[in-house]
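We show some of the complex, not the whole, and keep each chain where it was.
First chain written, first letter: the chains are A, B and C, and each begins at residue 1.
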């Protein structure tokens, strides 16, 4: 780091009599006017969303906030059981489990789509290369949803209906066909792929593909932790996990 | 734990062809119909919000998502600088700093208001007791906002305007007067107190008083971390902190 | 915080040509001379340990580093499975589960013993008060170890053998008798109580009662995470936990 480097931020600043966020007055202008989703868009990008951006940001956040007793929810509930006073510790433990294997593929999908678009290479060619290298194609395959992921289908359907499907949604579908051809059978296109495609078609920055799932999942975690306080199951879950283990010397 | 204890959850379950959340079909019913805020309400409470609940949940989430370069944002940015690939690790570090001193007083405010209401004791009596015991009254005092916290005032104003101010908002104001009398001068009523009061007047469960700030603050953290990726300042912040330290043997 | 407050630390400072820790030269004096346990003592207290302090610090760290597939190990392994690149994220998730219910009672035991000693009140009186108030006595009861916790017994035995048992170990035993009398049957004295008693008899500061278990448990977590990398079970554990849950609308 050079000596003269300056630490600059353009998100917000608190003054004695007001809070300024992205150049706007928080209490005088934003509070009561923007929904939380609109405000999240403003925070993340510096701009208030268009109606389409708002609609699909809400849609995508709803699509991935919650999906049954996920590993992240289990870990968070066990953590709260061990320290009932620390709600934020349990949320943090749950978010740490939102890694690429469980939740992070939207970002990889966004990279796949953006690279394909920038290079102009055919999806089938890319898919063959990934397959030959022993890898998976991000966004395809799901342990529960077969033959289709109902959330993925619904996102594509609404994107078409509302006329926001653009080149990235088109590419997502082309990857689906390419994967089916290369693997010799259709694989489930999971929810990560249309999330990435719709965000890119709506002009969101690449970081949104990971930020959106993390915010969404935090809502699901908070619901599980509220339930855990009322009706604790954390230690039962831990016990069930422990009992599944065989000890070998 | 007794042998026959069962682990029961009523939030959501994933099936091959659908995800069921709070008894509703996620892709068939909720996606595209509910905003993220409405969905968060459904997840947390099992019920879709009334229009007033929705409006104030949006308002409160917007009010506390972001407040300048908070300690939690600093810690999160330093963490991302040290591990640029792990967005979820940096979010988790930021959330861990959302403890009672920085962010947790809404929950204590809710307890204060609920206890005062249940016991019927006068705020002045409670305030005197806390003061005599050497303690603070939760929800009063702010290091930056003086003489008033503009966010707190705006929440109370909108609660009055929309007719949702009830016994807890009334109590919050009574505590403000009591604090001023006991301390001999007005103290800033900070944003935590009206958050608690409005949530209770709208019938939210007590856990919401902590869950709402955590979800809100996650949005602010994600904005700072997106900016950190574009324009890193984490190590500059760490250096400024280190340089403030004197080493004594 | 007043304007003129200074940030002072007396632990360590890095210079271009050396690192100074607690006033000593790290590479010139400490490295190669101190064991990690001795160095931990120096870091924590500013003093190198006596031979007894060193012996029992090693003993206590060994006693509680690992105890089967604990909830914290399960949570950490699930977290690593979700994000295989982030070892530090998985360790952090595991440590977050080291809360008072699972691991934190040493600190409460230390408080109980210190308060009893300071006040001179009889253990039976204190135990009756806790029982009457519906509470538990910290350090008694264990879900697996019955009728005794072999680790607790071994610590007491070695403390006696080496002549370090002092007033706090004596009090720990008096609490065991008092608990048996009040409950009408012996309860297991678990490992937390002798850890606290021995640390206090050896002159450790109160914070050590929590710091020692956290350092110890980190070693156990790292072993589980190394095994998880070689032989992954994180998702199997998550699945076993999920399958134990019944969904109710």
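Quick note on the criterion: a contact is a pair of C-beta atoms (placed from the backbone, for glycine too) under 8 Å apart; a residue touches a chain by one contact, two chains touch by 3 or more.
Here the structure is a predicted model, which is why all the values come from computation and not from measurement.
A.B. asks: How many copies of the one sequence build the whole complex, if 3 are shown?
C.D. replies: In total, this homomeric complex is built from 4 copies.
FYI, only the chains that are shown with their structure count from here on.
A.B. asks: Same or different: do the copies subunit B and subunit C touch each other through matching residue numbers, with over half of them shared?
C.D. replies: Here the answer is same, because the shared fraction of interface numbers exceeds one half.
A.B. asks: List the centre-to-centre spacing of subunit A and subunit B in whole Å, with centres computed as mean CA coordinates.
C.D. replies: 22
A.B. asks: Just the number, please: Cα centre separation of subunit B and subunit C in whole Å.
C.D. replies: One centre to the other, that is 31 Å.
A.B. asks: Please output the residue numbers of subunit A that touch at least 2 other chains, ranges allowed.
C.D. replies: In subunit A, the residues touching two or more other chains are 68-69, 89, 92-93, 96, 98-99, 103-104, 233, 235-237, 240.
A.B. asks: Quick one: which bits of subunit C touch subunit B in the complex? Just the residue numbers, please.
C.D. replies: Against subunit B, subunit C makes touches at 1, 6-10, 12-13, 20, 22-23, 83, 85-86, 88-89, 92, 143, 244-249.
A.B. asks: Can you tell me which positions in subunit C touch subunit A when the two form their complex?
C.D. replies: 68-72, 74-75, 78-79, 81-86, 89-90, 92-93, 96-104, 233-238, 240-245, 247
A.B. asks: In the complex of these two chains, what residues of subunit A are touching subunit B?
C.D. replies: 1, 5-19, 21, 26-28, 30-32, 34-37, 39-40, 43-44, 55, 57-59, 61-63, 65-69, 87-89, 91-93, 95-96, 98-99, 103-104, 144-146, 148, 150-151, 153-155, 158, 205, 207-208, 210-211, 214-216, 218-220, 222-227, 229, 231, 233, 235-237, 239-240
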